[in-house]
Every structure is written in C-alpha cells, then in structure tokens.
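I'd like to ask some things about the structure below.
In this view, the complex is presented without one of its protein chains, the others remaining in place.
The block that comes next holds chain A.
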Amino acid sequence: MFYVNLCYTFCFFSGKKRYKPLVPNVAPPSLRDPTFDQAAHEADLSLIERIVKIRKKQTASEFLEVVPKNVNDTHARTQDSARIYRRLPNSDFQAITMETGERFYLSRIDEDEMNLKIASITAVQKTVCLLNVPYDQLKAQAEQEQIRQDRHRAKQLQETEDSGMDEADDSKNEALWVEKYKPRHYLDLLSDESTNRVVLQWIKLWDKVVFGREKKVQHKDDKKQKEKTFSKFQKKTGPEVIMELDDHGRPTQKVILLCGPPGLGKTTLAHIIAHHAGYNPVEMNASDDRSVDVFKKTLENATSMKAVIDAEKRPNCLIIDEIDGAPAPSINWLVNLLSGKSNLGGGGKKKKKEGITLLHRPVICICNELYTPALRPMRLLALVIQFPPTHSTRLAQRLAEVCRSQHLKADLMVLLALCEKMENDIRGCLSVLQFVRSNKLRLCLSDVDTSAVGQKDYQRSLFSVWRDVFSIPRPKKKRRGNPHELEHQDGVLIPMPDLNKNVDNFLDSTSLSSRYQQMLRTTESCGEYEKLTQGWFENYPNIKFKHTSLEPISCGLEWATFNDIVQKEIAHSQSWFMMAFLPFACVMYHFLFATHQWPKIQYPAQMSEMNHKIQKAKSLLSSMVNEMSPITRAFAGSLQLINDVLPYLLHIIQPNLRPVNTQLYSKQEKEELAGLINTMISYNLTYTQERTLDGQYTFSLDPNMDEIVRFPDMKPEKQLTYAMRQLVAREIELEKVRRAEMYFYQQKAKESVKMQATRNERKKKYISDPPAKPVPNHLQKLHAKPLPETAAGRGRDAASDVDIIQGRDAASDVDIIQTPKDFFGRVVERQAQPEVKSTTNEIVKSDIWFRFKEGYSNAVRRTIKMRDML
C-alpha cells in the first residue's frame, strides 16, 4: 500500500519533470529550416509568445479553477504524509515495525480508489501543464500561422516586386533549369531540324568503321528526290554531308565543326546525337588542359579505344567543346591526325584497323567563332555547320512547357518577346525564367522589357557589324501584354536597375538616338576599326542609294580620312587614348548609308591586294635601281625614274634597227646600237628569254619595267621584234663581258705598275743611281737601260743565254702579251733583243710561237683576250 503511495508521488514529480522542457519547445516550428534567417525567426518567436499570451488570457478562468486544485493537491500531499500514524488509524491499516522497534501504521487506500486517483492525476497532468495549451495544438496553430504568414508575404512580394533580396525557399535547393529541362532525346531537340539531321547523317556514316555495320544502301535517286522535296519547302542551303566513304570506310569529312553564337544548344545537340547514334560521348572543353600532350592523350584514349563492343560498352565519341580557344599547336596536331595520317595508311582495307594513329571514332568540334585563325586548317577539312538560330516560336513553346511545370504564369507572347530579346539563346531564356520564378509566380512583359539581362557582350564579327552599318534596324513590333496588368503594376513596380542605360533601345529601336547608341555599342564591341572602315569603303558603292546627291559619300569619305589620320597618329605617337574617337566614323557611315535593303557585304580584299601590288612594283623598281651605274643613279632617284625617265626610256631603247647581223650594219647603225647598249647597261636593263604559257619563247625586259610603266587600257607601244631583242640581249652580254675584262686588266695593270714601282725603288737602291725627278712609272720603264748593266751582262752571256731563251719559251706559253721580265723585274725583251736578233730574228719578231712537242698535237697555243674575240 505504501509503495503505491510513494509511487504516486514519484509519478507526480517525474511527470512534472517531463513537462518542464516543453516551454522552449513551443517556438521551434519555424526552426525546421536551418537556413531560416534570424529576423524571421525572431518574428516567429515573438509571434508565438504573443500567441501564448493570448492563450493564457483565454484560459485564465480555467487557470483560476486549476489553482485551487493544485492547492488541494498539495494539501492532499500533506494529508498523505499524515497518513502515517503512530496510533492505529480508523480505517484499514498496515502495521510497519522499524528496526528501531517503533511501530507505524499506514492507512490503506483502496485499489480502485487508487486507480481512480491515478487516472485523475494523469488527467490533471494533461491539462495542467505549464503552457495550459497542449503542445500539439500549439504546434499546429503555429504552423498554420506560419503558412498564413508565408502566403501573406508571397502576396506582398507579388505585388511589390523587390530586387530579389528575399528568396523563396523552394527554388534554392533546386538544380538549374537549364540542366533540369535539358532535352533528353533526339526528338526533344530545339535546334533546327535540318541541322540536326545533317549531324546525325554524318555520325551515321561512321557506323561502318565503328560498328562494322554496312551502311544501308541509299538509293541515289531516292536521296535526290528527298533533296528536291527539301529544297522545295525549305531553302536551307546548308552544307551537305558527302556521303562517300574513303578507302578506310570512314566518311570523307573526318570531323564536324559546329559553330554559332552561345546558347543555341550546340553542345546539347552533340551529346544527344552521339548518344542517339550509340556512342558514349566524351567531352573535352576549355576547362581542361589542352596542351598538345594532354590533347593527344585524351584523343587517343577516346578514339582509338579498341575494346570489344558489347551491349553495355558503347564506343566513344569525342566532343571537343570550345575548340576556338584551344592552342593552335593542338589544333594542328588534330588536323594532322585527320588529314596526313589517313593518307599514310593507304594499305589494305583490313590494315587500317591495326593503325593506332588512325582516327576511327567520330570527333565533333564545337566553336563560337568560326574564323579564329587557329581554326583555319580545320575549316578546310571539316564539315562546317553554321548553327542557325532556333525558331523563336519553338523555343517559346518549350519555355511555356517549362513554365507550366514550374507553376510560373507566363503568356506565350511574353515568352516570345523574351526569346527575341535573348536572341533565341535557350540557356539565357531559361535562366531568366528561373530568376523570375524565384521572385514571383508571374512573368509579365514589363519584366522582359526592363530587365537588363540578355544583352550579351560577346564580340561581334566584322560581317555583322558591316551589316548593321548598312541596314536600318527594323522596328520591333510593340508588344503589349495585358494592359490592365501593366496599369495595375505601374504604381508598385520598381524597375530593375538597367546597367546599360538605354532602356528606350528596346522600346523604340528605330529612333535616331537609339540607333546611334546601338551603332556605337556595336562598333565598340567589334573594335577592329581599321578593318571596319575598309569594309565600308569597299562596300558602299554597291548599295542602292535613296537619293543621287553625292554629299553623303563625300561626308563619309571625310570620316574615313579622319579615321586614317587618327590611326596614323596613334601608331606614330602610341597615344591610344585617341582610339576613343574611332568608332564614331562607323556611326556616321550608318546614318549616311543605311538602307532598308539587305546588304550584300564582301570582305575587303582590294586594299591588301593593292598594297601587295605596290610592294611588288617597288621591289621591281629597286631591283633595277640597285644595279644601275652610280653616275646615272646620282641623277635619277626612283621618283624621277617613275615620273619622267622610264616612260621615255622605254621608247628610246626601241630604235628602228634592221634585224640583220651586226656585221652588216653601217657605221651609223653601229653607233646607234652601241648607244642603245650603253644606255641599257647604265640603266641595268636587258632582255631575257622567257617561256610563255602557250609554249612560245619571248624576250622580255628584265627587270620588267613594262609592268610599271604601261597601263592596262592604253594602246600598246610598238615593240622590238623577237630577233632584235635577241640581238640586243646578246650585245649587252658581250658588252658586259668586255667591260668586266677591261676592268680586270685595268686592275691588273695597276697592280703591275705598282709592283714595278716598288721594284724600281729596290733597284735604285742597288744601283745607287738616284733619278733626280719623279717620273711616272710607265715612262720610267723606257729609260731603264743603263749601259754598265749590259756590259756586266755580257760577261755572263754564255751562261745566261740558254736560260733566257728557255725562260722565254716558258713565259710565252703562259702569257705573251704581258711584258716579259726577268727575275729582277727588268724588262727582258730589251736585254734579250740584241742577242736574239742575231740568231733567230724571224721567231722573235713574230707574235706566234710554234713549238713541236712529240706525242702531242701540234696545236697552236696562245693566250687570247676576250676583246679580240668579241
């Protein structure tokens, strides 16, 4: 009995304990979300406190009732403690003897009564907690309050669109819509159908190499018919896949190059097509290291993997994204792989499978800017596909689907406007939608119009800028959403901050100021002002003019010259700040020349072609000037040559001479010819034989001044005949040889004169016979015959006689004309003469010497000078 009582008290207390922590627990319903911000949390707390207060007030009366109960309870407890008696109680009791011998009597409570009591206690316990209101109830209420408040706030947000400081909870954890709503199948693709088909067609061509499947025999006429129907309905003049396979069974175009502005779904297309055709797409993009080595490795890993193809294992298809950013060596390497190696492996058909370096997996390359210089070699090889913009209606429909699934209310028209603004960039559209969705549930036209998103800052290509220069932008259709809606929102709406400050751009794109702004922006985004001006310069005459006055042309050209001057100044003084003045010329061109017609733009090549020609002409001229004789050159600079001399010179060097042998010329004719030759040599002109394309030989001027002097539609001057030219050319050669020889002998003579001079000096020392006055060397030689010398020579004549003659013989073989000298430099002739005269007079006199050599021919040997032969 007693223990039950104890138990009861214990129960009471423990029950109390259990409920104590309940008070702080009331607040947390809002704490579910850990990221919940503090302000809101506090607000919630205060709210709940308020709720509790109210509740307390409401239950005040109850509480009052409860309090006496509590009092009773405590009283009961005291009563309980008084249930232990020393004496025998009145009611039933239980006697207890303590160890000290004391005896107590516990009054006994009936079990039913006890149960009843317990029940009543637990009942009290439920209602009589610290909060007075049950926690569950409280929690439910708080939740309800929370939802109510959220709803309220959402409503508020919808009304007053804020710049997005508050975030809605749900969108936070979500994946990007771009990722979420990515097409999963071929049929989901938004890009242009014909493009998709071409890519698919191409990748299917690889089937033979990769899967070993024979390509389905495609009937040519069938295909043609298909083409015909195609061409009838859609005028897509896109690139055609060459259906033929090369000798390795690979398509002739080894690689496909997709290019187009960002956000059209190129990468998606590549992935889906690869997947669709049964490949495992391996992507490689700008975020990867793309040095040659890594590139090579990846490529080899991806393409030359020769694993057995089973059901699970798909062959790889390499997708190289953003290839325009890859370093040129890598691209070159890839190109080599594509082109060169395939030529090398021209063996049997089976062999190609063994070739490690042979590419036999499809490679898809993706780029934004096709005309990157590094891509040039690839362009030639690849099947280049310019990605057409997605149809805005298709895109808008897809966006509408997305909106529906995301519970974002959006009009189709608004979506269309969005597409247009984003220039059909799928990714951009989805991002905008997601952004809007995070703030509110409805997308309206004003959002699209006022938002600063969608104006991409990518570099404009030259052609697009030229096109903009020459065409007036079409007025965009004014789209009005629900007018009521707009009106309703005008008061509350705070437009997004527009970073570009040209809101009116999109409201009225045809106004002059917006055209000005637009043009300026476009030009600046391109930046190649020199090329822009050149392109304008070469294209403006081809456009149709509205009016016939020439003032605009004149004005435009003045701007071109202005640009030219500024550019030269920039280059010269390196003052780049003046670059800021350059884009305005393009704006002027636009205002002066823009029409509504579609301009046909050609790349400006004339200027560079002209520069090339000028360089050629200049080098021709300098090749002539460089070899001209100094005296002629001193008086004729290249300027004078061009202006005055050359045109007449070409007349002058074509005199009327008879085309006969020069031997038959009269004296006057000979003089004339000599004059001609002289002139031509001094101006470094001659004729050289050339073979024309049709196999005829002609003699043409060399350097060919005709090219510089003659103009295209001038009547040709009379030309010398072939024979005459040949004759002149020969004469010039001869004359040159003659001159060279003359020069040579002059030099030699000078040397010998010098030598003789030194020898004479030496001799003078020997003889110690000082010649008083300085006599020119050549005169000295004549005098050098002092008598004592000969007398001394007489003494040894017998011995020297033979020597001398022999020496002469030897000398005569080498050179007869040169004055023979003996060892000391004395002129031998003088010395020998008296003696020889006496003996072999005839031989000495004669210029020619005969010497018979046994066993040899009896030819006459003699040194001859060129001048004697010519």
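A few notes on this one:
Keep this in mind: a contact is a pair of C-beta atoms (placed from the backbone, for glycine too) under 8 Å apart; a residue touches a chain by one contact, two chains touch by 3 or more; residues count from 1.
Everything that follows uses one rule, which is that contacts and distances are computed from a predicted model.
When the unshown chain is looked up in UniProt, the name that turns up among "Signal peptidase complex subunit 1", "GPI transamidase component PIG-U", "Replication factor C subunit 3" or "Pre-rRNA-processing protein RIX1 N-terminal domain-containing protein" is "Replication factor C subunit 3". One of A:I109, A:V645 or A:V728 touches the chain omitted from the figure, and that residue is A:V645. Among the residues A:I54, A:A140, A:L412 or A:A617, only A:A617 touches the chain that is left out of the figure.
Listed residues A:S549, A:S666 or A:T692: the one in touch with the omitted chain is A:S549.
Checked against the full complex, the one of A:L380, A:I565 or A:A605 touching the unshown chain is A:I565. Residues of chain A in touch with the missing chain: 537, 540-542, 545, 548-551, 553-554, 557-558, 560-561, 564-565, 567-569, 606-607, 610, 613-614, 617-618, 621, 626, 629-635, 637-640, 642-649, 651-652, 654-656, 674-676, 678-679, 682-683, 708-712, 714.
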